[in-house]
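Quick one: this structure, given as C-alpha cells, is what I'll be asking you about.
The complex is shown incomplete by one protein chain, all other protein chains being positioned as in the whole.
The block that comes next holds chain A.
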Amino acid sequence: MRSVPVPALAGSAGGPVVDADDETLMDLPSVEAAARAIIRNVETVIDGKRAAVTTALTVLLAQGHLLIEDVPGVGKTMLAKALAKSVHCSVSRIQFTPDLLPSDVTGVSVFNQVERRFEFRPGAIFANIVIGDEINRASPKTQSALLECMEERQVTVDGATYLLPPPFTVVATQNPIEMEGTYALPEAQRDRFMARISMGYPDTESELMMLDARDTASPLAGIEAVVSADQLRGMMTAVRGVFASAAVKEYTVSLVRATRDDRDLSLGASPRATLQLIRAAKARAALHGRDYVLPDDIDSLAVAVLGHRLVASSRVVGHHQDRGPVVDDIVRRIVAATPVPVGAPGHP
C-alpha cells in the first residue's frame, strides 16, 4: 500500500494528524482570542445562534465531525460555510443526491493519455472543511464512502491510500422532518459524528435584523478569514494539551454508563462517545481559556455529543415524529441526576 501525498491542495503542507510535534503550539489566551474572533466573524452572518456557533467551533477544534440537523432554511449551510470561510483553509461542498457516486466523493483514477499512466483525481473530500449538504439523500454506498473517509482520515482508491490533511472536518446537514426518499443514517454512521446540533429558528429580533442586513447582498461575500490554517492547527494542538482530571473522567464515564442503563433508552452511548465527549470538552475548555476540563464542560456538551447516538425506546418516543428532542430531554435528565465527583484537591 502506498502513501501518496495529495498535490495541489491548499493548506495540505502538514503531515499526518498524529505527528503534531512540529506544529505551532498556541498558548491558551491566544486560543481564546482566536476563537472569539472566529465566533464574531461567523456571527456577522448568523444572528443569535451563539450556542450553535460555539459548538460548531468546538467540534472543529476537537477535530471531530459535525452533524447539523434541522428544517430547511434556518442557516445550516450558512453556518458551515461561514465557519469554513473564517478559517483560511480549503473548503468543498457536496450536495448529496441519490445519484451521487462514491467516486464523486473520494476521487477517481483517470488514465492520462499523455503520460500513459493512471493518475488520481481527488474528489470533493480533499479539503480542510467538507460541507455535505443533505447527507441523507445520498445512497448508502456513497454515505459509507464518506463516513469511511471521516473515520480513517484517508482515502483508498485503486489500492492507493491518500491521506487527508489536517485540519479535516466534515460538516454534514440533514433534514429530520422530510424523510421521504432518503436514506437515514444508521446508528453506526451517526456515531462517527462528534456532535449533532440543530439551529432552531431565530428569535424575532434576530429575524428582523436579518431582514434589514441581508435583504439584497449575500452575507457570505463579506466574510474574511480571521485565522490561518497554521493557527488553526496550533489551536488544535493546544486543545489536545488541555488537562482532564480523574474526577472529570470519572464523571464522563458515569454519564455515558447511565445512558446505557437508562430505561428510556434502547441504545446507549458507545465508548467512542466517551472519548469524543472528553475531546470536545477539552476544546470547550480551551475556548474559554482554561487548561483544565470542568464538569460543566461535559454537562454543556452532553446533549450535542451524546444525543444523536442514543435511541429512545419506542415507549417514550410515542407519536413524536422527530426523536431528537425526546432523546435530548433524556440526556438532560441523566445529566441532572448524575452526581458530580468532588475529586481530591491536589490529587486529580
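A few notes on this one:
Everything below uses one rule, namely that contacts are C-beta pairs under 8 Å (C-beta built on N, C-alpha and C of every residue); 3 or more make two chains touch, one makes a residue touch a chain; residues count from 1.
We take it that contacts and distances are computed from a predicted model.
Chain not shown in the complex: UniProt lists it as "Transglutaminase domain-containing protein", one of "Multiple sugar transport system permease protein", "Transglutaminase domain-containing protein", "Bifunctional metallophosphatase/5'-nucleotidase" or "Helicase XPB/Ssl2 N-terminal domain-containing protein". Of the candidate positions A:Met26, A:Ala247, A:Ala269 or A:Ala283, contact with the hidden chain is made by A:Ala247. One chain of the complex is left out; on chain A, the residues touching it are 32, 243, 245, 247-248, 250, 254, 257-258, 261-264, 266-267, 288-296, 299-300, 313-316, 318, 325-326, 329-330, 332-343, 345-348.
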